[in-house]
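Here is the structure we will look at.
The other protein chains are all here in position, but one chain of the complex has been omitted.
What follows is subunit A.
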Amino acid sequence: MIHKFNQVNKNIVIDVNSGAVHVVDPLVYRILDYYSIKSDLEIIGLLQEEYTVEDIQEALEEINTLKNEGLLFSEERYLEHESFKNKQPVVKALCLHISHDCNIRCKYCFASQGDFKGQRTLMDLEVGKKAIDFLLENSGKRRNLEVDFFGGEPLMNFDVVKDIVKYGRGREKEFNKEIRFTMTTNGVLLNDENMKFINEEMYNVVLSIDGREDINDHMRYTINGQGTYEVIVPKLLKMAELRGHKNYYVRGTFTKFNLDFSNDVLHLVDLGFKNVSVEPVVAAPQHDYAIGEEDLPTVFKHYEILAEEYVKRTKEGNPFLFFHFMIDLNQGPCIIKRIVGCGAGAEYLAVTPEGELYPCHQFVGNTDFMIGNVMDKSFKKELYYTFAEAHVYNKEKCNECWAKFYCSGGCHANAYHFNKDINVPYNIGCEMEKKRIESALMIQAKLAEEGV
């Protein structure tokens, strides 16, 4: 399978199964429309009014060479590969819902504005310790483990965060593991003391802000209805500065209200942030802020605008990172990871303040998906293996899709919330993801051309 597209006058061809990426001239781009269904003579006949026969034959030879080298039209062989067949899911990452309470109210919050449709509760240390034990005991031979402090707002329960980190640091040595703690925070409660701790102990920190002041404040406001922008910007900048502008992201959500989100990304960059992630809202169609199919052309246009600006600023020596444009073509994840996907429900689980285990943070509150509890060590193996098997090859739509080894089947939670089936991907999300991948590859092509 191949996929070809043109963006900013670059003709790019992806060989899906091998992972090879090529930049081709307009002649090869045309030939590839016919290559698999016409003979060489027929192709020459179709194109000889526009190109010389010699050029067409030369281009055909180049395509044949790459095909013979396994770099075009390569076959799919991974399903039978030993590395795939022998994979054993183990739990390696937890999303600790340290606080089912929040000090701000975001209109689009999937956590039902912090409480996940339940009581406003905080995790106590005992539950946190049991969660760490659960992770250490169920992580098999994995050495690198991950624990994200999530909410609600984690800083509302910061003393317990500190105690859990201390406990984890003690226990990881016994198991010869390394726990990478991370935190996702809205930033309102950041102060010198907790920033110092976060800087020292957190492998990564995700700082929530949507972009321009009016955009942010329309969706992210305090309990009293005050916008958060003015309060958080200085704090988030200080946090980024303390971390030397590494191992953090400012992360926003864009909605139907700011389909021109490229301006929000660039606003955050212009404020001084170097690592930015702004993602489309995932919301049921009845919400006024939900992104619909009719919005896709605008969204695509703004991914293109952003990609061009990304190239421009990189060339000018003033680069920034946009999470969804980061693709390392040579040292990205292996094919097994790309088949297995995000690992929700198998490698990655969410833990509520009560110790309940869910496939991920987005399933929390839907008791049909409660997978166990760290307190009594209950664990529903059947549900666990259902998620472990929700990989690319078991998603019918993904099998036909060129992007399957980039998005890896997409988000199970989005699939369930829109289609009531974790194996049927959320279509609008797929379309946006494909545009992001194309934009990321265009960036690579442009930068390679410029020798950057």
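The working rule: contacts are C-beta pairs under 8 Å (C-beta built on N, C-alpha and C of every residue); 3 or more make two chains touch, one makes a residue touch a chain; residues count from 1.
Criterion: contacts and distances are computed from a predicted model.
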item: Protein that the absent chain corresponds to, by UniProt name, given "Xanthine dehydrogenase YagS FAD-binding subunit", "Phosphate transport system permease protein PstA", "Heme exporter protein C" or "Six-cysteine peptide SCIFF"; value: "Six-cysteine peptide SCIFF"
item: Listed residues A:33, A:58 or A:241, member touching the removed chain; value: A:58
item: Residue, one of A:7, A:113 or A:414, that touches the chain absent here; value: A:414
item: Contact with the hidden chain (one of A:2, A:43 or A:66); value: A:66
item: Option from A:8, A:53, A:223 or A:448 whose C-beta touches the chain left out; value: A:448
item: Chain not shown, touching residues in subunit A; value: 15, 17-25, 27-28, 58-59, 62-63, 65-66, 70-71, 74, 77-78, 81, 83-84, 86-87, 90, 92-93, 95, 110, 142-144, 146, 148, 150, 180, 182, 184, 204, 206, 249, 251, 253, 275, 277, 279-282, 323-338, 341-344, 347-348, 360-362, 405-414, 429, 432-433, 436-437, 440-441, 444-445, 448
